[in-house]
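Notes follow once the structure below has been shown.
Just one protein chain is left out here, and the rest sit where they should.
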Amino acid sequence: MHQFKTRRRVEFVDTDLSGLVHFSKYFVFMETAEHEMLRSLGVSIHTRHEGFEIGWPRRAVSCEYVSPLRFGDELEITIQVERKGRTTMTYGFCLEVEGREVARGRITAICCVLDDPTGLRAIPVPPFIADQLQAVPVEVSDE
Amino acid sequence: MHQFKTRRRVEFVDTDLSGLVHFSKYFVFMETAEHEMLRSLGVSIHTRHEGFEIGWPRRAVSCEYVSPLRFGDELEITIQVERKGRTTMTYGFCLEVEGREVARGRITAICCVLDDPTGLRAIPVPPFIADQLQAVPVEVSDE
Amino acid sequence: MHQFKTRRRVEFVDTDLSGLVHFSKYFVFMETAEHEMLRSLGVSIHTRHEGFEIGWPRRAVSCEYVSPLRFGDELEITIQVERKGRTTMTYGFCLEVEGREVARGRITAICCVLDDPTGLRAIPVPPFIADQLQAVPVEVSDE
Partner (left out) sequence: MHQFKTRRRVEFVDTDLSGLVHFSKYFVFMETAEHEMLRSLGVSIHTRHEGFEIGWPRRAVSCEYVSPLRFGDELEITIQVERKGRTTMTYGFCLEVEGREVARGRITAICCVLDDPTGLRAIPVPPFIADQLQAVPVEVSDE
């Protein structure tokens, strides 16, 4: 899978007194799209693998805000696999409302053992996940 | 200890588009006061005890909203031990801003083993916690 | 309308380190069900009416927690109109996962003008809302 789309309605609790959606909530919207994509592949964001508790702490995230998002808007979220590393996955997100771009974002997550006695430990992305996610092929012009 | 007081500033993210604090956030304010009280007694809300992971899931909570609470208000929270049960603690909360009552609430929490293979399991409140918390003495008129 | 049902998936951000859903989030789930019910009737929770900004601050809320709710659970929420007052609406909520009761709650909201210069001002529930919501008829035994 290269790309996945989902929808959600902006809720009252997502807003702040400016009348707009609080900027931190966009990351929740992105994360939920990531989890829905994984669920659609039969994978949980938080699972046991070879006796360990596996999760995806974030290494880096970013978001650019393009146009206002308000209570009641129906958000369409597109997630793309931008890069598949040995221990990381990088996802790109596009958030739209009725075809209008609202924001674009990126999340790089590290596959980690969470319950190692020495703390978080990065591990290679297990094949049952990695094999199902493919980075979007780069479009190369052939001039 | 019967009673504990703490303060916090209402944050921007606590508000919603009505310009007021979202009603669900009052429970976060109460919970944080509960945790600060326990921390002041050297107790964590989430700890290991006799080999088990112990926590305090909630059995019942309530809140009455008395007057508006807004961004930037400095909230004073008073917590009282209302009832000490065998496996439960009931706390009463009073939220004020500059002497004006904003809300009052109640939380009943159950002391539970969280990692029992059979699921959540209520246990007697460990003495190192119970001994430090005393229900507010009932005022009895002597007629 | 007496009753309305909706569904939502529990999200990762709804959980806390106990592995359960944070107790304050149940109120967000209830509120969103309330808003979906109103939306299904063509009414917004936050609207202009006769030149004023109308909203529904909460007067009192409560929740009893019956069984654990976890990440990924698909929650079914039933909302009932329990009482229709002159300026208030009281809703009862039942939260279930696959037929298992998870929690029950109640929200009493006051219809208010939010932008009155003197502060919040309760007003009679406008007929275009009140006429569409009917309290659940009490079952009376006829002995």
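Letters A, B and C mark the chains in the order given here, with residues in each chain numbered from 1 onward.
Everything below uses one rule, namely that contacts are C-beta pairs under 8 Å (C-beta built on N, C-alpha and C of every residue); 3 or more make two chains touch, one makes a residue touch a chain.
Quick caveat: nothing in here was measured; it's all calculated off a predicted structure.
Participant: Using the touch definition given at the top, which of the shown chains does the missing chain touch?
Facilitator: So, spelled out: the chain left out of view touches A, B, C.
Participant: Please identify which residue in B:31, B:73 or B:96 touches the non-displayed chain.
Facilitator: B:31
Participant: Just one of A:28, A:43, A:97 or A:130 touches the chain that is missing; which is it?
Facilitator: Considering all chains, including the one not shown, the answer is A:28.
Participant: Can you name the residues of subunit C that touch the chain not displayed here?
Facilitator: 12-13, 15-20, 22, 24, 71
Participant: By the contact criterion defined above, which parts of subunit B meet the unshown chain? Give residue numbers in ascending order.
Facilitator: 11-13, 28, 31-32, 35, 39, 44-46, 71-72
Participant: What subunit A residues would touch the chain not displayed?
Facilitator: Residues 17-20, 23-25, 27-28, 31, 46, 55, 57-65, 68, 114, 119-120 of subunit A touch the chain absent from view.
Please note the rule applied: only the chains that are shown with their structure count from here on.
Participant: Give, as an integer number of Å, the spacing between the C-alpha centres of subunit C and subunit A.
Facilitator: Computed from C-alpha means, the inter-chain centre distance equals 30 Å.
Participant: Could you work out how far the Cα centre of subunit A sits from that of subunit B, in whole Å?
Facilitator: Going by mean C-alpha positions, subunit A sits 34 Å from subunit B.
Participant: Please output the residue numbers of subunit C that touch at least 2 other chains, ranges allowed.
Facilitator: 28, 31, 46
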